[in-house]
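Every protein chain but one is kept in place in this view of the complex.
By written order: A and B. Residues from 1 in each chain.
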Amino acid sequence: MSPAADAGALLRVEALEIAFRVRGGDVLATRGVSFEVRQGETLGLVGESGSGKSVLCRALLRLLPSPPAQIRGGRVLFDGVDLLALPEARMREIRGTDIAMVFQNPMTSLSPVWPIGDQVTEGLRIHRGLSKSAARDRGVELLRAIGIPDAARRYDDHPSQWSGGMLQRAVIAMAMACGPRLLLADEPTTALDVTIQEQILALLADLQAKNGMAMVLVSHDIGVVAETCDRIAVMYAGTLVETGPAAEVLGNPRHPYTLGLMRSSPRMDEHATRLQPIPGQPPDLARPAPGCPFVERCTFARDACRHESVRLREVAPGHASACLFPESVV
Amino acid sequence: MTVAAAPLLTVRDVHVRFAKPRGLVDLLLRRPASAVRAVEGANLALLPGETLGLVGESGSGKTTLGRAILGIHRVAEGDILYRGRAMGDPMPDWQQRLRREVQMVFQDPYSSLNPRMTIAQTLAEVLRFHRVVPTDGVDDEVKRLLDVVGLPQTMATRYPRAMSGGQRQRVGLARALAVRPSLLVLDEPVAALDVSIQAQILNLLADLREALGLSMLFVAHDLSVVRHVSDRVAVMYRGRLVEQGTRDEIFTAPAHPYTRMLLTAVPQLVARKRARVVQPATEMTEATAGGCPFAPRCPQAVDRCRAEAPAEVRLSPTHIAACHFAGG
Partner (left out) sequence: MRRWSPSLWIGIGLLAVIVLAGLFAPWLTPYDPLRQDYGAALRPPGPGHWFGTDSLGRDIFTRSLYAIRTDLVIGFWTTYVPMVVGVLLGAYAGLVRGWFDTVLMRVIDTALAFPFLVLIIVILAILGPGTQNIYIAVFLVGWTMYARLARAEMLVEGGKDYILAARTLGYPTSRILLRHALPNIIGSSIVFSMSDFVLNILLVSGLSFLGLGVPAPTPEWGAMVAEGKDFMQQAWWISTLPGLMIVVTGVALALLGDGLTHRLGDRHVTGG
């Protein structure tokens, strides 16, 4: 990355290595993952199921269960401070205030037994010491900001009374309550309908523009990140295989996996009747082989791919690919 | 409509309702039992070899309609005819025949297989039970089925937990194909899968349709998915079919505002950080009784829409839409 880019980095992840100790060996969930998110920017993290997106997000907040999770190396610099080295008490403060997270399933992100409003403002009372009535006023404001009609009355509703889309809004409001500088959204729309997905993405973009916060938006759908993100990072089998500005990555993909993801997505803008799937399946993370992790499924693979080690290398300013032969990808 | 071929499946004004559970308070107050109207007056026809995409948001009644066709849910009103004969016809062996001719593939590849049976056991049970092949041919037929759905033979002895979502979905498909059905109801068969795997399954379905001459009712919540497999598309909103047409009609000339909403909601593969306006969370607003059910969310709604339910407008022999302004 260019030094100029470093200056504005809010979050900088360096060579993060996470493993799960399981019976029959270690699962390497992320291997040498490095990226950065600048102030006010949205980074889209895409990759298929099991590629390590959720593990990565949770690791940033130190939310992984340990054991079995183990951080084997690397640093997570937030505002220049290594989160991995902080005492747990300090980390607890950062969670929810400076960095907040939205999870995939809105139905299980809220407790079914408490009023939604109280759950949304819980962070304000804990971290900001707001009184119950002050929190309520702020909570109603928050619910209004996320587009809940009649917010004052619905503050006391229970989760079962709201639809999935509304609950996900509430979860977002909860994350936004303390005005975080970084929001980690782990597949916030995967459990929702396309129409509701559109509303939620609009909401996130709107909140981000208003508060100038940075966001990491995780999705397995490359279309979702295409529409919302400034930059994209493509993840495969625990490694980042391509990073760069959204327009650049989508317009000029330089890794066969990115290209494969794009080709296999059903599209509305061209008359395709047959999709082009990526053949095969992702490799077993418990048995990492030397060489490029994508080699078994890659149509561009050559002999060198099997043993030469791959790492992200810049192919254009700000655009990096982990393919040994990025020029041949078309 | 050209009545060249007799339809394989006819759904005629079908209603499906679920009784809402009544609490103790309701019983004591003698409140009348109310019902969720999951499907209201659905009309469909499916020709042999044809694929119909059924699209709508979650809760719109797609699964319910699909299951009603399988006889899992009771039809409260209307008829479902298979090869011109009512599904409930008392003809001897008719039920048994239906169970073989109409099959279903489920959405969730994780719960749709018995966790205690290997893949070979699951398939062999179907083959034996329905006597699809003679007993000594069962093993070979299992092998053939795995081949058909593109699974390696080594998977035969695996338990579902040791397979990926895409592989399990292939097993689900093999189980449905084992009885050699003519009609396949697929309930969001790729919704739980990653795009790269989703494309594999969609292509497999297209190939099978070619090879076996299957008719398919393909349920999805995402229009972009049905575009690749359907000859015709039906759009469902809150239990009603609001638009039906050929694939081209729906994708190039959508007539119902809801269809247009679904179309624009599909994320595109073009980097464009759209300027967005926060839309309110309208999905809970109730439509006024007697009006158009879509009115609370419809960008084109006028007063008439809230007062008067739109009738179906026929735009072409194959294209109908239920909107006051569908005609022009």
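Convention: a residue touches a chain if its C-beta (ideal position, glycine included) is under 8 Å from a C-beta of that chain, and two chains touch if they have at least 3 such contacts.
Since the model is a prediction, treat every value here as computed from it, not as a measurement.
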| item | value |
| --- | --- |
| Chains shown that the absent chain touches, full complex | B |
| Touching the absent chain when the full complex is considered, from B:Leu47, B:Leu81, B:Val179 or B:Ala309 | B:Val179 |
| Chain not shown: contacting residue from B:Arg99, B:Lys143 or B:His324 | B:Arg99 |
| Residue among B:Leu65, B:Val126 or B:Cys323 that touches the chain left out of view | B:Val126 |
| Among B:Lys20, B:Arg85, B:Arg116 or B:Arg180, the residue in touch with the chain that has been omitted | B:Arg116 |
| Positions on chain B contacted by the hidden chain, ascending | 67, 70-72, 95-96, 99-100, 102-104, 106-108, 111-118, 120-121, 124-126, 129-130, 139, 156-157, 172, 175, 179 |
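Here is the rule we use: only the chains that are shown with their structure count from here on.
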| item | value |
| --- | --- |
| Distance from chain B to chain A - Cα centre to Cα centre, in angstrom | 32 |
| Chain B - residues contacting chain A, complex | 57-58, 164-167, 194-200, 202-203, 206, 221-225, 227-228, 251, 261-274, 276-285 |
| Chain B contact footprint on chain A (complex, rising order) | 42, 48-49, 146-149, 162-166, 169, 193-199, 201-203, 205-206, 220-224, 226-230, 245-247, 249-251, 260-269, 272-279, 281 |
